[in-house]
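The complex is shown incomplete by one protein chain, all other protein chains being positioned as in the whole.
Here is chain A:
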Amino acid sequence: MSDAIEIRRVVKRYGTFTALHGVSLAIRDNEFFTLLGPSGCGKTTLLRMIAGFEDVTQGEILLFGQNIAGLEPDRRPVNTVFQNYALFPHMSVLDNVAFGLKMKGVAADARRARAGRMLEMVHLSAFADRLPSQLSGGQQQRVALARALAPEPRVLLLDEPLSALDLKLRQAMRVELKQLQEDTGITFIFVTHDQEEALTMSDRIAVMSAGHVQQIGTAREIYEAPVNRFVADFIGETNLLEVEVASVAGGQARVVLPGGQALTCPSASDTLGRHALSIRPERLSLVEAGGDLKATVERVVYLGTDLQLLTRLEGGAEMQVRVQNSARARVPQPGDRLGLRIEEGAARLLAD
């Protein structure tokens, strides 16, 4: 598969502040690619550079092999869905959707027909003659989507398009967006700070923080095999423990937890000394006796489908455990002393 966009060592500076420190990544054609990170990580800056709203301080952005760094936004074959939609308030919904086609010189009849089809696709045909201000937030969002898709861009940029919607609508739009991307075959570059959004829709995700790309991979790779402490902590919930690697042999490390308990886990490097260890709460299970670690239950939170247990390991460290709420099993009580079993491969040593 060819690359739709290739970003090569792109740097962005505002005065003395560096927003992006030499970011490189390649986005494949027909891919739903997400830039995920907390606010201020540079994800929106990167998106705006692809759209042409920000200059590139250093580096190159290639769109289907062509360097677009010097191109004005109106000369780039990409379209954007803006965070607050930026619909033209003085134009009807239909005129909004047809605007890009009008600018491309499509004849009036043809562009009205195509804009009508786009509105059909987002289920807003009945609202074609309304002004944007007469629509709800969710409807405006869909108009923005139709407007950006109408000129048939090869790449669609989406800047936190769901963040202004309420939860129910957001969840429904996730499914719609993913479906739309698969139907149209357009490359989507989606910016969000919401990890759940990223995990449910994306083919691949780039996790960003402080102007650096921390990890690129599928949802599964990023969740199951975070490369560092930031990714492990940012994606989902995890137990991060400061451990001492005592020995490494044959890809297996012997690590000592605070408090003295030890366990064995896979390790890619053979450096000894202090490391971070990540264990997802749902990869731990409770056993009456034995297990990998000994712990005492401190608090039990009832979540309906799940139980969330806050336990303390012998020797001090806290450990969150998430188990399915089953009618057959006895609900643990604070004060219970239990064994914790770690699923095969679930304890991961992090690079930093």
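Everything that follows uses one rule, which is that a residue touches a chain if its C-beta (ideal position, glycine included) is under 8 Å from a C-beta of that chain, and two chains touch if they have at least 3 such contacts; residues count from 1.
Convention: contacts and distances are computed from a predicted model.
*Asks:* Look at the options "ABC transporter permease", "Nicotinate dehydrogenase subunit A", "Iron-regulated membrane protein" or "TonB-dependent receptor" and return the one that UniProt uses as the protein name of the missing chain.
*Replies:* Looking only at the record, the undisplayed chain corresponds to "ABC transporter permease".
*Asks:* For the full complex, which residue in A:11, A:26, A:62 or A:86 touches the chain that was left out?
*Replies:* Touching the chain that is not displayed is residue A:86.
*Asks:* Looking beyond the chains shown, say which of A:104, A:117, A:299 or A:337 touches the absent one.
*Replies:* Checking the options A:104, A:117, A:299 or A:337, the one contacting the hidden chain is A:104.
*Asks:* In the whole complex, what residues of chain A lie against the chain that is missing from view?
*Replies:* These residues of chain A touch the chain that is not shown: 51-53, 72-75, 78-80, 82, 84, 86-90, 99-100, 103-104, 147-148, 151.
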